[in-house]
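Excluded from the complex is one protein chain; the other protein chains are retained at their positions.
Moving on to chain A:
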């Protein structure tokens, strides 16, 4: 997933000394930095929760369950699918925030009380920790997944 403008790789590694000079730093719009190194992500659960609220821990649960899959098709198109707690599949896009779950609709779109849901956060965390599952599907299957009319 391409990081949106509010979650960009920081040019100034203010906290690099805390997590090693080779760790990548991502900065979010609240100006809180959290390191990308897999070990440090778990140690910084408190920071994640501070920034993202209760969905941070729920997202980490999804990460632990290896719930995120990156679908790719021969055309090069990609999308993420997340298995929710109820077993339902949610399709998220690479370049912008969208999730069909009720929490995204209510908390993000309607109440404007959050930037993302646990599914989208789980995608970011899985990408950062390199634990995203990979699956190849046909172009037609990809079109069905993207339009919400079907899936693998």
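Please note the rule applied: a contact is a pair of C-beta atoms (placed from the backbone, for glycine too) under 8 Å apart; a residue touches a chain by one contact, two chains touch by 3 or more; residues count from 1.
FYI, contacts and distances are computed from a predicted model.
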item	value
Per UniProt, the name of the complex member that is left out, chosen from "Vacuolar ATPase assembly protein VMA22", "Ubiquinone biosynthesis protein", "SWIM-type zinc finger 7 associated protein 1" or "DNA replication complex GINS protein PSF3"	"SWIM-type zinc finger 7 associated protein 1"
Interface with the unshown chain - residue positions in chain A	2, 5-6, 8, 10-11, 27, 29, 73, 75-77, 79, 93-98, 100, 104-105, 109-110, 139-140, 142-144, 146-149
